[in-house]
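Every protein chain except one is present and positioned as in the full complex.
Up next, subunit A:
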Amino acid sequence: MSLYEFLGTIEVGLVFGLVALGAFLSFRVLQFPDLTVEGSFPLGAAVAAVLILKGVPPGAATLAAGASGFAAGYLTATLNVRFGILNILAGILVAIGLYSINLRVMGGPNAPLLGQRTIFSGLNGFGVPSFWLTPLLAGAIVVTVKFALDLFLSTGVGLAMRAAGANPAMSAANGVDVGRMKLLGLGMANALTALSGALFAQLFGAADAYMGIGVVIVGLASVIVGNSLLPARTLVLATFACLVGALLYRFAVALALNADFLGLQASDVQLVTAALVALTLIAQRSPGRMGRLFKAGAR
């Protein structure tokens, strides 16, 4: 792996750290298996790309992408909370619907950003090449979001949201509107995912209707790998573990694809992801050293 590839992997791992934080919020905090992200990731990419193409400043376009993701998550939670649709099904319905919406937003299957100004394009000063600065900016954004999330989760509303996931009956008895917490939490989780999609599109110069495939597993894999290897006693550490998990996951995939003796090619990435997650979950169940290694942080 060359230095260039190495930094590229870090870049992608950091951007997908936002997906991991979103998955942490929905799967772990709210105990809501949310599949909306398969649609909200490309939605964020599409919204950001189209707005940038229309001349909107890239920063504003990225924030708008986050807002679109919030709406998607809010819709999934509404289907579940107000209309009693099973949580997994509600997410699938919204993700499927978003596929068509994304095609509409982009007016086609993709929206190339080549030659457009993105939030990463101002980065060629300081005498440092841009392939060093891009991961630094991505890292700064992701770490800022992580600490903002930590801060939110320790407010009154944040504590109520965590309680709503951990023990719904008890939280309701303590005045927490569990339904409202799901609406807000899923909105936030998908805002993070859409933000990730928006950054990813700007890194790679295009939004694509198919870029959402497997995002839910990437997010979940990051949370599981991170929290298994770094069992966290506090929230601040748990969200940190998610980011580490996102990076490790990217490297595992990159190494698998790079290992010549495996004979894998780029299109095998989804297979590698699925195998990696399955192996991690199996390792958590197995007795002995491997099991202990992975079990510590898992529930």
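The criterion applied here is as follows: a residue touches a chain if its C-beta (ideal position, glycine included) is under 8 Å from a C-beta of that chain, and two chains touch if they have at least 3 such contacts; residues count from 1.
Operating definition for what follows: contacts and distances are computed from a predicted model.
Enquirer: Pick, from "succinate dehydrogenase", "Hydrogenase/sulfur reductase subunit alpha", "ATP synthase subunit a" or "ABC transporter ATP-binding protein", the protein name that UniProt gives for the chain of this complex that is not shown.
Expert: "ABC transporter ATP-binding protein"
Enquirer: Looking at A:S171, A:T239 or A:T273, which residue reaches the missing chain?
Expert: In the full complex, the listed residue that touches the missing chain is A:S171.
Enquirer: In the complete assembly, which of A:A160, A:L199, A:V244 or A:L276 touches the absent chain?
Expert: A:A160
Enquirer: Residues of subunit A in contact with the chain that isn't shown?
Expert: Residues in contact with the chain left out: 152, 154-160, 162-163, 166-167, 169-178.
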